[in-house]
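A single protein chain has been omitted; all remaining protein chains appear in their positions.
The first chain written gets the first letter, and so on, giving A, B, C, D and E; residue counts start at 1 in each chain.
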């Protein structure tokens, strides 16, 4: 495992952390087998940590008209546009797992226009990329295009809000030089037997 | 007062809202004399609302090496770069009040390089703008420049995190077509007697 | 009143100026109650001053299919795209007065797509922004769009010529670091009784 | 000679024009052997015509620390950046004549960084291009660089003002689809005997 | 003739070159009356030279649904977008000769949207420019537009491949600071008697 620093800023040790944060981190470790570095790097600021993960969970864990794989597509596509190494590598792994596809994450990261996705998913990513890179130009016609693909108003909010939340997340990761865990690179690439 | 819609999405009435959200909104109304539209437009999603304002408060209300006026400068400069009408108008008002200056907000919004600010504040805004628009290019040299102006590591986190948080906020406001309250436009422009 | 310099270049005193320029400046002062800094900063070059204001008046003062408020919208939108503090602040004030609206100028400056304007005015500003930022791509189809909104050929010339003239004006203001008068910031914001 | 239209807008016949404009045009024709189309296309608006050429002459015909060839370099470089066919072709011809060089205009138009010019001229064009394309970022350090190359404050004004004036001129030419006269293409390319 | 260096890298003398390369160069000199500098500058690397000209000839010399003049239009338009002095000047000359037009090359170089070309050629250049500047966004709809103008699949490959090959060529010329021969500037401008 790599010993390179995972953040430009001080990273707290588990035992220094407030109880609620430590408990969540131990749960994640239990479930995933390792602690994704974002949980440690952002814990430098416990209040921001709590808001960050509350926001994340509100968008990524809830019921939605978007499947979990689709939500991860949004994360990977917009994070690639933002040159965010942590998010592309970590959420690429999650996308591979959620979509049960070893190829999709790399396709979406490099050029989502050429990924193995449906026209509906393409429309979803076009809107997400617009929110990520030129939200000031979002207009009523964008909503109409999405509705023509069957997205509800709530779905559209989800697409835009995920793109918006990862605009924050990408900037934090880039500012802190957050390093993806080595484990993420291989996750979901080899079919489990 | 304008009767134009304040969001492309449904806006809940106060009495429909969960108790904690309604209480906070009434407090703000009590203090400001009106309810800023962001509190209502985002309340369409209570869990996201809670995370949003928890994050906001963790950055904007706490003790920091940056004054509250300086934090608002970051909001105004980066929100203008993102063409975010709500944030420039609303936080422009707050900046005028915090800085006790009727001119500073418009100066920063149009071209912060020509605003009446100190060289230290200029360095702060240069970094905030880099996090806002090209965070993938943030490097160690950026940190050195900021340290040369006396910013601590914690201050730098604050600058970057505020720019990152409003990257989210600007995108939500643009996606929802959030409308600034008419009240904001004049706030802080006329000296109180 | 601010005592910051109004230009990077020498600014002539009124009594040093040629008679025709001084007379015009005194008329403006008489009418407005103060001398907008552009009249003083550009007077460093009397011949250019005369051509500048002759051009300005030929576009902004004459009869036109565009109302005076509409012409000021063009100035504010394109000057904001050019990060021109002087023009956004000064013409923002004029726009508020001409449109009898305390809100419109700030809306147009930050994101004209979300301003309280008509579809016809939106088409006008779309074309003005194209002339301002990518005139080489203007094509016959742009003219057709404008005609569909009822603009005559003369109106289209006016829109393009105003955007072109303020391309010059914005660059002069930015090059000289022309400072807006403090008076402009509040003009047109408070309803007169 | 080409019979393609020289403007998207109506072009007045010589005999329809006000006396002062017609006289100037006949003088130019006498001197050059043909009437450059800019004189005819802009004459659609006599008042704007007068201001345009008054501004042009104030910058391009007067005494200056910049040679006439240097001023034309600024026109050609910035007009190429603005994709302005009329100005690159017409002022390319003038540059070849003024600089007595059949090569310089094409070099400057395609990539001024690789043109046969002096380091001082390179600094001049770097500043002109900044005024043309990003004037909002002009700062005191730009002035210092130019002064280090021996440019006076008046020279710097000239550089910036020429770039600013042709920002206007390029936009008018692109909006009107102004067509360069066929004669310009060959002018100054063949050494006179 | 200019004595300025034709490359930042060492340029071999004719007699040092491998026999096949020298023979081709002498043939070109025989035909054109001079040796275009690209043959000498790239000969610094004989194997790359051979591949470069084999590729060039495979695209530019073969039978095609595109005329030779049309292929040169693609070269000039995309090379101008890449600020490549060598390719614009050298292929501008070839375009003038192939199209028997003294005007077309300069028109295409500055702004191909305003050149004297057919709608079919305009569609061809629009696609070439997309391949040159944003090939990742090429989609099936681009192919449909071209087919509507009568281009076959083979024609479309030719357009894209020429734009792609000159993406390479322009970068080599810019990296090596390859200097166009003085002879190119005048070629094809004066009608032969």
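Quick note on the criterion: a contact is a pair of C-beta atoms (placed from the backbone, for glycine too) under 8 Å apart; a residue touches a chain by one contact, two chains touch by 3 or more.
Only a predicted model underlies this, so the values are computations on that prediction, with no experimental measurement involved.
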item: Shown chains that the omitted chain touches within the full complex; value: A, B, D, E
item: Sole contact to the chain not displayed, among E:84, E:104, E:125 or E:187; value: E:84
item: Listed residues B:46, B:136 or B:153, member touching the removed chain; value: B:136
item: Residue in contact with the excluded chain [from A:32, A:64 or A:85]; value: A:85
item: Missing-partner contacts on chain D, residue numbers; value: 111, 113
item: Absent chain, residues of chain B that touch it; value: 136-137, 139
item: Hidden partner chain, residues of chain E it touches; value: 8-10, 44-45, 47-48, 50-52, 54-55, 58-59, 62, 82-84, 131-132, 135-138, 140, 143, 153, 157, 160-161, 163-165, 167-172, 174-177
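Following the convention adopted for this analysis, only the chains that are shown with their structure count from here on.
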item: Candidate from B-D, D-E or A-E with the same interface as B-C, over half of contact pairs in common; value: D-E
item: Between chain D and chain E, centroid-to-centroid distance (C-alpha), Å; value: 28
item: Chain A-chain C separation of Cα centroids, rounded to whole Å; value: 44
item: Per-residue overlap in chain A, given as positions that touch at least 2 other chains; value: 136-137
item: All chain pairs that touch each other; value: A-B, A-C, A-E, B-C, B-D, C-D, C-E, D-E
